[in-house]
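Missing here is one protein chain; the remaining ones are kept as they sit in the complex.
Letters A and B name the chains as they come in the text, with residue numbers starting at 1 for each one.
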Amino acid sequence: MRKFSFKTNNYGYIFLLPFFITFLALQLYPILYTLYLSFTNLSAANPQGDFIGFGNYIKLFTDKFFLQSIGNTWRIWIFNFIPQLIFAVGLAAILTRDKIRGKSFFRGVYFLPNLVTAASVGILFNVLLGWKDGSINNILVALHIIGEDAKIHFLARPVWISSSVSAILWWMWFGHSMILFMAAMIAVPRDLYDAAAVDGANAWHSFWKITLPQIRPIMVYVLVTSLIGGLNNFDIPYVMGEGQNLGGGGPMKSILTMVMHLYNTAFTGGRQRGYGSAIAFALFIIVLIFSLIIFRVMFRGRDTENPRGV
Amino acid sequence: MKKVFLWLMVVTISTTMVVAFSLAGCKTTTTTEATTAIETTTATETTTATTAAATTEAATVDPASFKGEINLMAFNDEFDVQGAKGEPTMIEMFNKVYPNIKVNFTKVPSGEIAERLESTFSAGVGIPDVFVGEQAWVLRWITEDVWENLSAAPYNAEDLTKDQFSYVKDFVRDKEGNLRGLTFQATPGAVFYRRSIAQKALGVTAPNDVSALMTTWDDFIAMGKTIKEKTGDYLVAGPRDLQRLFFFAKKQPWVVDGKLVIEDVVLNYLDISKKIRDAGLDAGALTWSPDWTAGMNGKVFSYVLPTWGLFFVIEPNITKPAEPVKGVTYSYGDWGLASGPASYMWGGTWLGISKKSEKKDLAWEFVKFITTNKDFLKSWSELRGDFTSDKVVDAEVAATASRPSLAGQNHMQYFLDQANKLDGSGWAKRVTQYDEDIQNAFMDALGDYVDGNTTRDAAIQAFKDAVVALYPEISVQ
Partner (left out) sequence: MTSNDRAIKKFKAGVFTGRFFLYLFLIMLAILCFTPFYIMIINATRSTQQINLGVSLIPGKAIAENYRAMMNSLNIWRGFLNSMIIAVPSTILSGYFGALTAYAFSKFRFRGNTILFWAVLGTMMIPAQLGIVGYYQLTVKLHLIDTYWALILPTIASAATVFFLKMYIDANVDYSLIEAARVDGSSEFRTFNKIVLPIAFPGIATMCILNFMFSWNNYFTPLVLLFDKNKFTLPILITLVKGTFKQNIGSQYLAVTIAVVPILIAFTLFSKYIIGGIAAGALKE
């Protein structure tokens, strides 16, 4: 029996093999190459790329745009994520527990915004948010919310453009998260609710006491993937930037995200691939730290390795 | 129920997969076969062609004797999009003369083509035989030495381009003064204006009279104020439209000895833009935005656009379509070309031959035809209204040209005058590879200043910071 168990657990390695072969060859190698580049000054001006130690990483601390981009990225993510989470969990609960007519219709429609490429979404909203002739301004004027002279120059005001990017991201992603939460909520064993109902718990109670704890793993998943996606945010702010200079970062660089700065550094101008790689790794470290914190907080006192599941 | 569904899913998916892969498989095999076949033919054809060329020397070679395929990468509509009335594309016109050279055209948007070409260079795979360089980034191909030297034999392009404007050639000369690319167009700029607004607000309509009202920037703003008072229209769609008028008035390159030079004319641009915005003389539209385009049939008096702006930008938007939009008065025929406070050029596409190409002879026939064949250039100009790089051809077309959209104005003559002025200004010698990025960074700073997000000094500082972030090697004092 002991022998059996030993062998069985080693099957884990076999099952991991295809993943890790692919991972090592096609993903880790490129990443290590990037790590190597981050210690060089490879750029259009230095095509040979000399080794410069930690020079690029030290430069990060004095790079105004990089420091600003960290703040921008977090701000955009948080103002998108909090409403996203509230809507996603709330709607998932409504659509899985309540008897709602047209349930699958609503689910499908809420997911719609996630179907279009981010670039198209950005372009569409750029049009809607125009200044003197923009549709949203025209609607606001028609509804007498603002006066004809008070049209909002959405794309030229740091606060407005940053909020608009957050709003677009919310719009694109709440349905996506909602679907994940729905899958998780459906999987919650029904007898838990039945037992709670016998104990006299109302819907609100069982939501807090049963649903939320039960969907915790998916919550972590949504939180971590959203954080990663949010900190790697690129497409929408890239196409939303004010002016002809695509990717310029909008008014006062208010929507310059870390990846945009990375892209601008490594792929435009003097194409500083070495420094760009350092930005990528700095970003990686930031994401890693916060993901670890999330795991620690969410799985406090729990054994994540428990083979019987959480 | 669940099992049935599972099976259905598996069956559907696996079928799709098998079909997809067999298709992919087929495709790959056929392409490989085809490529091999072509390579063989080209190899033999090339030999015959070279022998033929060697034996006949001075005599003209029959274009039909060139056989094979070349790959072309560009962003331009000219190569593959027919004119509004079905006028042929450049490739179609080329194939009329060279029926046996097949041009495989890959079109990549202008914002992506440079990076895409860079990646083919670094991969050493998929480098097109002929690819283009646009004003903004063509200098990269020269610094990176990826284009053939066309001044040298067997091309000897200098002889073929004697009649071309010198600036279109100077722009693409390497350090040794050799031509690396050739172009079919010259792109001097104009101020497109609405005659009806000029009539109502200024009492004049003729191009010369309008030009006389805007010889200086102060005049220009004064004119804008008059227009605003008299008709309520806007002088320009947005202050950003004016950038080239200022940048071409610079006396020095942007970067001298590794240092950024910010000339007074550039600072003046900040102040003029601010005045325009504060006086409410612009429509607040960003170049290329829908608002901007809509202004052409609306309340905008002038647009700063070059030669191609006429047939790619203005005309498609002011022509009454088959299904006119309610409430829009199409301004076709209400336009004129005037000169603003400065001369400028904008855009331009140069074609070059890859050093790595294995079909340089065929590639050269294509480049030579598109950029130096006078018969082609003339009919191209007549069919499409484009202004060519060849002075003689332009003068011939200008002798009879008259553009209905411009109320019959001779656009060719106007552009010819502008190009001659520009040709003498020596601006091509002031160009650096940094220009496009520096100017974009400046436009961002200008936008923030004009929109009231920042002060003048802070905007200038932000501009400097942005330049250093892009090019650490440039010092800003």
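What we mean here is this: a residue touches a chain if its C-beta (ideal position, glycine included) is under 8 Å from a C-beta of that chain, and two chains touch if they have at least 3 such contacts.
Since the structure is predicted, the reported quantities are computational estimates derived from the model, not experimental observations.
Among A:I86, A:V109, A:I146 or A:A195, only A:V109 touches the chain that is left out of the view.
Contact with the undisplayed chain is limited, among B:F66, B:Y234, B:W254 or B:W308, to B:W308.
In the full complex, chain B contacts the hidden chain through residues 1-2, 5-6, 9, 13, 16-17, 20-21, 23-24, 27-28, 31, 75-77, 80-82, 106-110, 112, 116, 119-120, 122-126, 288, 290, 293-294, 297, 308-309, 312-313, 316-317, 321-323, 325, 328. Interface residues of chain A facing the missing partner chain: 4, 8-16, 18-20, 22-23, 25-34, 37, 87, 91, 94, 98, 100, 104-121, 124-125, 127-128, 133, 135, 138, 171, 175-176, 179-180, 182-184, 186-187, 189, 214, 217-218, 220-221, 224-225, 228, 232, 234, 259, 262-263, 266, 273, 276-277, 280, 283-284, 287-288, 291, 304-310.
Everything that follows uses one rule, which is that only the chains that are shown with their structure count from here on.
As a whole-number value, the distance joining the C-alpha centres of chain A and chain B reads 37 Å. Residues 111, 115, 240, 283-291, 294, 437, 440-441, 443-444, 447-448, 451, 453-454, 462, 465-466, 469-473 of chain B are the ones that touch chain A when the two sit in their complex.
Of all residues in chain A, only 43, 45, 63-65, 126-127, 130-134, 153, 155-158, 242-246, 248-249, 251-253, 264-265, 267-270, 272 touch chain B in the complex they form.
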